[in-house]
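With one protein chain withheld, the remaining protein chains of the complex are depicted in position.
Lettered A, B and C in written order, each chain numbered from 1.
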Amino acid sequence: MNVDLSRRSFLKLAGAGAAATSLGAMGFGEAEAAVIAHVRPHKLTKTTETRNTCPYCSVACGVIIYSKGDLRKGETADIIHIEGDADHPTNRGTLCPKGAALKDFVKSPTRLQYPMHRKPGSDRFERISWEDAFDRIARLMKDDRDANFVAANAAGVPVNRWTTVGMLAASATTNETAWATFKFAKSLGIVGFDNQARV
Amino acid sequence: MTNSWTDIKNTDLVVVMGGNAAEAHPCGFKWVTEAKATRGAKLIVVDPRYTRTASVSDYYAPIRQGTDIAFLNGVMKYCIDNDKVQWEYMKAFTNASYMVKDGFGYQDGLFTGYDAEKRDYDKSTWDYVLGDDGFVVTDPTLQHPRCVWNLLKAHLAPYTPEMVERICGTPKDKFLKVAEMISECSSPTKTMTSMYALGWTQHSSGSQNIRAMAMLQLILGNIGVRGGGMNALRGHSNIQGLTDLGLMSHLLTGYLTMPTEKDVDFTTYMSTRQFKPLRPGQTSYWQNYRKFMVSFQKAMWGDAARIDNDWGFNYLSKLDVPAYDVLRVFELMYAGKVNGYICQGFNPLLAFPNRDKNTKALSNLKWLVTMDPLDTETARFWENHGDFNPVDTASIQTEVFQLPTTCFAEEEGSLTNSGRWLQWHWAGGTPPGEAKHDTYIIAQIFLRMKEMYQNEGGAFPDPILNLSWDYADPNEPTPEELAKEINGRALTDLMDPADPMKVQVAAGKQILNFSQLRDDGSTMCGCWIYSGNFNEQGNNMARRDNNDPDDTGAYLGWSFAWPLNRRTLYNRASADLQGKPWDPSRKLLEWDGTKWTGYDVPDIAPTAKPDEIGPFIMNQEGTARLFSRGLMRDGPFPAHMEPFESPVANVFNPKMRGNPVSRVFQTDVAQMGLSDEFPYAATSYRLTEHFHYWTKHNRVNSALQPEFFVEISEELAEEKNIENGGWVRVWSKRGSVKAKAVVTKRIRPLMCDGKPVHVVGIPLHWGFTGSAKKGLGPNSLAPFVGDANIETPEYKAFLVNIEPSTAPEEATV
Amino acid sequence: MTKASELEPEDAIHRGPPVTVDRYGPGKRINHWITASSLILLALSGLAMFHPSLFFLTGLFGGGQNTRMLHPWIGVVLFFSFYIFFFQLWKANLFTRADMGWFTGIRDVIGGHEDRLPEMGKYNAGQKVIFWAMALLIVALIITGVIIWDQYFNSYTSIETKRFAVLAHAVAAVLIICVFIVHVYAAFWTRGTFRAMTKGSVTGGWAWRHHRKWLKDLAGRGRIDPAE
Partner (left out) sequence: MMDSPRTAVSNPPVQPMESNLTERDLVRRSATSELPPPERQLTPVAKLIDVSKCIGCKACQSACVEWNDTHPGIGENVGYYTNPHDLTEDMFTLMRFTEWVNPETDNLEWLIRKDGCMHCADPGCLKACPAPGAIVQYSNGIVDFVHENCIGCGYCIKGCPFNIPRISKVDHRAYKCTLCSDRVAVGQGPACAKACPTQAIVFGTKEDMKKHAEHRIADLKSRGYTNAGLYDPPGVGGTHVMYVLHHNDKPHIYSDLPDDPKISAVVQAWKGVTKYTGLAAMGLVAAGALLHGVFGRANRVQPEDEESAERLVDSAGGRREDA
């Protein structure tokens, strides 16, 4: 029988013992209890759905926008997810790599927030108010039209051409916006008025 | 598209040529894989590159870019030589039997009447022989040497498989395999669909590429039937809509055309547009032109458009040139003749060819306004970004306004898809910062100008002061108000033509559709082909009934398709002369003895007898045109033309360069490269991971395809010792770009006219703003020349040189 | 007389009674205890990741993430601390002919009849085995350990290599823990041994009993300080 620790030999063991006890102080036995299995909470719960169509190519896939907040209730709506609309006859809920990432197009860091103005020769854009921008643009256009408008040709036939200002129309605006734009451009006599169709 | 996306599932053979549907329109391409999986349909891809569409094809054949006409003419010849023609269809529904004037001919790659000085044809001989009755003389037996059919056969004679291989570089056996597969679709019970896009349009002979396939489809009897048709896959979500609504220099809404200086008054204008039938009893629907035009003028100027002022005809501009298309405008800008420019959701700095010229042109502007949701390169064209935008900022005196607009998610309204569906969508998010709707911005500028003209007067203010702008809130017209204007309404009570006592439409009510339009000023309609989109039944564009009786893919209850909710154009041609469907299993319409019935809205008067009235009611002939008379500038038949920058000479006429009638500006002539200096055939394209210059602003898409690259064959890489993933410099007569090299088996050199032609592929998605790595694109290299008929730039075929290089440099700021 | 290599500089006899003999200087002792404690911590943290039934040991280190993070670093400490120790002791641990007798008489070793064995130098064969086993296993552990230290070295080796490494690491760990137990127990069983690593000295009797040759050599070389 040899496990008879005399006081002296116990002290000799102290070194090792100390280690053990100080480890105990580190929280021995308090190993964290494992979290029970769970899947991520469904992130679309309590969001608002809005039917829309993809703005990219001409397949015009149906999409559903999921937002926190409801515009129809006059709330501000923050878009948290966009996904294909399974009820849509063409895409049946599918989307391409562009469409599937629409949320990050809407939320891209380079989305424009404010009207900006670049002075001639300047190396930067500066904030400008909408009112000032509209006043200035309208004035520039009016003055140029009055200065360069071609009312009639040599034969005296009224031709009503304004060739010194041109306009490109968007290719992703709605038909309604396009109609308003059309009325604007054609009534001013802008003949250099075209769109992406040709390109 | 003559048909719809969902109709593609009905096809037996899909030919993707001049496009890359799987990459550019993946969710539409779904219907190709559907047809393959459920009908055992086959897919053929003909392309200079083995694309992702080719990766799921049943047969792939390579072709040199810009030689599609030769290939398609070869296929037509093969079909005719091998009796693979849907004779009954072709004889009855095309102008094959029509006699052509004696003067017409073709020699050395040119048709009769060419004037090298004017770079134009005298087209007087390109027409039919008319009888005393004013109708075209025909030979239904197709025996007469001067009938269209025999002239066509003669025209196609040179396009043998050997000639096709010589021009296109497509190995004879591969060409024959494709021709054989296509020819099978001449059976009335087999049909083929053509899916094409900018791979055909972006050529100096783009319109003729499409004509060639359209003619082939007519010979095979595939137009107007389920699973057939000519399907142009439009690039942008509403480019179809903007074209339909006439936001183009030469157009008004609904394909009404802008007056030219020749149209001195309304009567003269109408005289060249109200086409009379060229065959007895034919519809020639454009006889209604005046109704549409007057109603349009009323929509524009309301009470100010009166019969005594030619319905305000003089408010419209009159063109002195065919069109002030974008190339012409930038040419003028380059010459310092344009002072101001407005870019609404458009990025011309990257979108138009010859970037260096674009930059100089924009720098000549006094002011530029951009309206966009994103921070575009065009808005910052003046900002120095080293090799990515090497400009001298201080010397650019252009004043720039960058106006933030909303995007699709924050606005309401309709978009017209490639299948002509007008689909309404709703706003789902709050616009960021101070972003505004385009309509608000347009209204604000317009109302300010109007006020100035009221107070100060000025140059011809009438069209501005009289423009109808009667919206509840003039500062921001609502989408509904505008949509109703497009549909049109009765201005006075409209009496029923059948019963003059009965009011058909009460004053102020929305008209049902364009069939109710009048030319006496009693109706207004913004865009006749859209009429029916928002009538008294409500907003038909917002309909969401996705039922599809008998799974035809028509979905008549879903949204609204122009015209008149018709889903397949020329659908009467799906039935024979007795009105029975060519293929009972693919019935669209059927004549029940008194009227047309079926799954779609008939593209003909419902009571028009099948054996009397032709299916192509928009044509004076009532038939489709294998011979297009003088309606196309570069010939009534498609003839092989080389690109302006080609590695080989035109085998029909070595001296002929590009399209003989394409417009070439003097400043650009000097900037055309030759194959000795620039030996490689470049082409540009989109990648499925990106959408133009938008998605490089998106972190997700930027991660999927982060950096600008060019694709070359292993053979060329070895020749130039270019390593995969290494930097290369690619340059043309107009500019130079640096890019990563992707060396691939998917591009192989082609043997054309005895010499190997190396293809260099250049995708177009990079710029100097956004999340992706900065890069350049094909527009730094492409030539400033367009298609002879519509001026679409020749982006798909030009010459470059290439060498190993080093990384481009950022701006040192 | 044997070569001086079996003696170490600080070894010296102090006249008694009782006679004491210096065995380890303070440097060696600190060095030993750092090595020892890292080995203990490594065993605990390693075992936690070795077998689910011992996962609770991660609690000692403040959770699994910390255990995973700390273990390799302690390994690095052990490696350096042990090898500093190693280069001071290796000469004295080279095997000699006498060690053969010790092995053949292993029964007497366990029985405690050292008088029947050849006289031992500073280290007996058993201690030498422990010494060299530690040396080899620690090399194996540090090499395999680095290979599976994904946080920093993930990209340097293939997954297949890592699989072999993780297996080898486990086996080596098991062995070194066994060696460790033997080492500790031997020290405990052989009374009077611990003071060698605490005080640094042993009694003359201990030296006479267990390492007589060592004691005689010291005496023979007169490594004895003057009587007080």
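A few points about this structure:
FYI, a contact is a pair of C-beta atoms (placed from the backbone, for glycine too) under 8 Å apart; a residue touches a chain by one contact, two chains touch by 3 or more.
It should be emphasised that the depicted structure is a prediction, and the values quoted were computed from it without experimental measurement.
Put simply, the hidden chain is in touch with A, B, C once you look at the whole complex.
The hidden chain makes contact, of the residues B:Ile8, B:Ala22 or B:Leu556, with B:Ala22. Within the whole complex, the absent chain has one touching residue among B:Leu110, B:Val148, B:Ala741 or B:Leu764, and that is B:Ala741. Listed here are the chain A residues that touch the chain not shown: 1-3, 34-49, 64, 66, 81-87, 91-101, 103-104.
The omitted chain makes contact with chain B at the following residues, 22-23, 26-27, 29-30, 33, 36-37, 40, 50, 52-56, 58, 60, 688-689, 699-709, 723-726, 740-746, 771-773. Those residues of chain C that touch the chain absent from the view are 4, 13, 15-19, 48-53, 55, 58, 63-65, 67-69, 110, 112, 114, 148, 150-151, 154, 159-160, 162-164, 166-167, 170-171, 173-175, 177-178, 181-182, 185, 188-192, 203-209, 215-216, 219-226.
What we mean here is this: only the chains that are shown with their structure count from here on.
Chain B has its Cα centroid 29 Å from the Cα centroid of chain A. Chain A and chain C have centres, each the mean of its CA atoms, that are 64 Å apart. In this assembly, the C-alpha centroid of chain B lies 84 Å from the C-alpha centroid of chain C. Under the contact definition stated at the top, not a single residue of chain B touches 2 or more other chains.
Note for the complex: chain A touches chain B at residues 48, 50-62, 65, 67, 69, 71, 76-79, 82, 87-92, 94-99, 101-102, 104-106, 108-123, 125, 128, 130, 133-142, 144-146, 148-149, 151, 153, 155, 157-199.
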